[in-house]
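Sharing a structure with you now.
Every protein chain except one is present and positioned as in the full complex.
Per-chain numbering from 1; labels A and B assigned in written order.
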Amino acid sequence: MIYDALIAPFIEFEFMRRALAGVIALSLGGAPIGVFLMLRRMSLVGDAMAHAILPGAAVGFLLSGLNLFAMTFGGLIAGFAVALLSGLVARSTELKEDASLAAFYLVSLALGVTIVSVKGTNIDLLHVLFGNILAMDDQTLLVIAFNATITLLVLAVIYRPLVIECVDPVFLRTVSRAGAPAHLAFLALVVINLVNGFHALGTLLAVGLMILPAGIARFWSRDITGMIAIAVASAALSGFAGLLVSFHTKVPSGPAIILVCAGLYVVSVLFGSVSGLVRQLFPGRHLEA
Amino acid sequence: MSAQLTFRDVTLGYDRHPAVHHLSGEVAAGALVAVVGPNGAGKSTLFRGIVGILKPLAGVIGLGSLNPRDIAYLPQTADIDRSFPISVYDFVGAGLWRRKGIFGGLGKDEQHRIREALAAVGLSGFENRPIGTLSGGQMQRMLFARVLLQDARVIVLDEPFNAIDAKTSADLIALVQRWHTEKRTVLAALHDMELVRANFPETLLLARSPVAWGATPDVLTAENLLAARHMCEAFDDAAVPCAEHAPSQAA
Partner (left out) sequence: MLRFVSIFVVALVALVGPASANADAARLNIVATFSILGDFAKNVGGERVNVTTLVGPNSDTHVYTPTPSDAKKITDAKLVIVNGLGLEGWLPRLVKSSGSKAATVVATKGVATRKIEDGHSHDPSDADPHAWQSVVNAKTYVTNIRDALIAADPAGAEAYKANAASYLSKLDALDRDVREAVAKIPPERRSVISTHDAFGYFAAAYGIKFIAPQGVSTESEPSARDIAAIISQIKKQKIPAVFLENVSDPRLMRRIAAETGANIGGTLYSDSLTDEKGPAPTYIDMVRHNIKALTSALSS
């Protein structure tokens, strides 16, 4: 009975196995990035980036028609440009990251809309770019697995400077030049994960599985390594459970996964061991020292 | 003794307004210098220039053969994100950066040194606490522990004893004394004149322009202090370019 409900769908259907593989790869790559995004107060960057990639995709479309590879590549370039430029501006001027990013993504979006209307078509380009987790073909699976690997490798390299950069940026500036490159490498990782995530799985899943698990992790750990572990685990678990929900009901897969994740989030907000609401209301007896 | 830091007609400031105006002089190696002056006198600005965060508008700050990255700096208002989930141990461990770089593992030796540093500032047992749970005094001790670990030849402290209790001050001053006996060069910006008179042999009285610089008793005279107090704190929006401008060079 449990087997039928929980395991059988994956044994029986290949698309379910692929979807599970896809969602696990996405969790491995996206969730750690999400934790850093949250800690740097950049959680809305995902949505901004979804719009920022438009001119890149538009140029790709202009040059090669509805060629997914060209459009994704164009989107990557546009995303990099926006992320890097806004990062540079934030570091060298008074403007903070959120305003800098907002400015650049809006410029990018306006450019994109202009390019598209000059061409004279009203195809919803962004819609074309966004994929579906139930449609994991070999190429897409490879891309997100590659993503996850690169992300983990680069994160391992920039981990220390990234952490110090978040906690005490002035200190890092006085002892090392690694701050700026680490930050820019991080932004590049964000763009890669987002663009490839959009392409493979759609905006909802790509952004959702980045940000929500980070929020969940916040309530269960006081240590960044612990947070990353919990974020990855909750993303993967949401993927597994969400796919099952979508399998047994009529809920589409992307929303199902995100809804499960959101459910975990609500549970964490209420019962989390770190500043969960119930803990705050009923703290229990205080300790001796 | 040789000069560790030299200032040649240094002007530092923001948006062309000088916060430190035409400072010249030397800090000898192994000196223990207090930098005092009213609010807005340019003490923090001067330190930022020394450490390399701020480029001079004019003049040269010479560090000799010292790499600015090997100066330990304790800033005034820490831009530290206290909500970040990092433990005291890991935060302090960053002090080993110059030695270990991005990848260097923290071996037994390093672990021992971190614990030692924490003990030296009286924070033994705090290793696993998240930094957000520390009080002001404990934060300051933690920052001192990190400076300890940096093991730097030149140490620059910006108002390190602001808003901490007497016991902590006393403990930390003892550390500063220790650095002095280890022949490290220490500069500290301070407000507490008693502390300065009791512990610092050399003082620079700054009120944007240097008012006096030398042995502490000679500098902290009533008339010098009065002169310093007359310094205008605000930038003058209608100011004209300074006549004594010399081309700047970065530290």
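Rule of thumb we're sticking to: a residue touches a chain if its C-beta (ideal position, glycine included) is under 8 Å from a C-beta of that chain, and two chains touch if they have at least 3 such contacts.
Here the structure is a predicted model, which means the values were calculated and not measured.
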{"item": "Contact list for the unshown chain, restricted to visible chains", "value": "A"}
{"item": "Residue touching the undisplayed chain, where the options are A:46, A:74, A:208 or A:254", "value": "A:254"}
{"item": "Listed residues A:64, A:132 or A:225, member touching the removed chain", "value": "A:132"}
{"item": "Chain A, residues in touch with the chain not shown (by the definition above)", "value": "9, 12-16, 18-19, 131-132, 134-137, 140, 243, 246-256"}
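Note that only the chains that are shown with their structure count from here on.
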{"item": "Inter-centroid spacing, chain B versus chain A (mean Cα positions, whole Å)", "value": "40"}
{"item": "List of chain B residues in touch with chain A within their complex", "value": "51-53, 68-69, 71, 73, 75, 78-81, 84-87, 90-91, 94, 97-98, 102-103, 130-131, 146, 150"}
{"item": "Footprint of chain B on chain A - complex, ascending", "value": "39, 157-158, 160-161, 163-164, 166-171, 173-176, 178, 221-224, 226-227"}
